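Below are the structure tokens for one structure; questions will follow.
With one protein chain removed, the remaining protein chains of the complex are shown where they sit.
Let's look at subunit A:
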Amino acid sequence: MLIYGLFATYYVMTVNLVYFSIMTFSFRQILTIFRRAAFSKYNTLSGSELVPPVSLLVPAFNEEITVIENVKCLLTLNYPAYEVIVINDGSKDNTLGVLRDEFELMPLPDPDIRQTIDCQPITAVYHNPKYPHLYVIDKPNGGKADSLNAGINLSHYPLISSIDADSLLEKDALIRMARMYMENPEETVAIGGDVRIANGCVIENGAVKEVSLPRKIWPMFQATEYLKAFLGGRIGWSSINGLIIVSGAFGLFRKDYVIAVGGYRGGYPGEDMNIIIKLHRYMLENKLKYRIAFCPEAVCWTQAPDTYRILSNQRKRWGRGNLKNMIENYDMAFNPKYKVMGLLTMPYNIIFEALNPYFKITGLLALIGYTLLDMTHWRVLAVFWLINFLSGYVLSIGALLLEELSFKRFNKLSDLCKLLMFSAFKFFGYAQLGGLWRIQGHIQFLRNNNSWGTMTRQSWQDKGEAAAKAAKPAKSA
């Protein structure tokens, strides 16, 4: 038992040391990212015919509350040539109806659909010449991956971008990504954007007008998590070309390569991670020079789950998707043929992400049992817990430093204090819940339970009004 307790302690130290190393790569990159963002103006590029055109794919399932605002936001991006393809994935609500009414859409008599990737048969494609860049696909429910594949089959442009229907893109987000693509078009196969939590922000006309932190605790915890994952993790992983995921909420892809790998894999969540693993595999097996990049200055704002039930469902789904991807691609782990992906990213994800909750929880239980049996001093238990807490907190502070060095989105000293507090509170229950949800996700996977779970939406307008109301008294005070 003692040996296992020691093993768990060293495991926690090792996982955090690996994370420190990745964060060091992020720190090495952050000043370049800051300068790139600060010293680039997009007034010429966003009107240039030299920018590659992009098809924005927006899968929508029961999104009647948010979809109009999101589509309006997408139709007004600072980008010279793009189309918006909304895919109504057999919604049970009136998603298609509200879209048809708002944009006066009519069915296209003979839509030009290429069946390059298998997907559910498309029922109809809606269009209105008044909105020449907007298409709406209607199809039976087949999941998010299937919707993206349907969108690819209709898309007219060489680059595709997947965007969640509950997210809002900043006006410059796409042009920032395109600029990054243009810097190395031959090797860039995918670029991920930064996803930030919109809860608590003041939203007007489909855009975040005033950035603020969420007022509820669940989104607040997620805000600290997202900062750590995106700034602390993804910048570092992308700098060594070991990025394993481009968030489904906002990513840009070369269409030819997505088609070459057979499109998105349906049937399971985690399609955003799966497509990136497939792209890595394809490029490495075919010995093609490539990069999968991360563009933290291209920001997409998303509604974070604000209740326990919705959040736990989301995290269990992520746990299932992650496990499925690891099992499907276990052959890549420790395989030098797959370079950074095989020697670092996959082993890290299997040992330190998928199996993390098991080691942490069993290690803690072993030490508690050992203490109760009076076989060791309580100090050992305290040391284990302190290592867990402090090393994790160092990483959270590192992520906040990265934010402060580069983007400085939060403009109040109180925001910094709140972020520091919640980064610490996270270790008193929330982190443990995260482990539990992941284990529950694994159990669901083993039981073949593949339901999406409940996901309710709130209108952006309601959220914006609530945030504005909350901001006004604060200002007058």
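FYI, contacts are C-beta pairs under 8 Å (C-beta built on N, C-alpha and C of every residue); 3 or more make two chains touch, one makes a residue touch a chain; residues count from 1.
We adopt the following convention: contacts and distances are computed from a predicted model.
Not every chain of the complex appears here, and the one that does not is recorded in UniProt as "HEAT repeat domain-containing protein", selected from "AzlD domain-containing protein", "Transcriptional regulator", "Cation:proton antiporter" or "HEAT repeat domain-containing protein". Only one residue in the set A:N94, A:N335, A:S391 or A:Q432 touches the chain that does not appear here, and it is A:S391.
Across A:T9, A:S26, A:N199 or A:S247, the residue that sits in touch with the chain not pictured is A:T9. Within the entire complex, the positions of subunit A that touch the omitted partner chain are 2, 6, 9, 13, 31-32, 35-36, 39-41, 43-45, 48-52, 179-180, 182-186, 376, 379-380, 383-384, 386-387, 390-391, 393-394, 397-398, 400-401, 404-405, 408, 411, 413, 416, 420.
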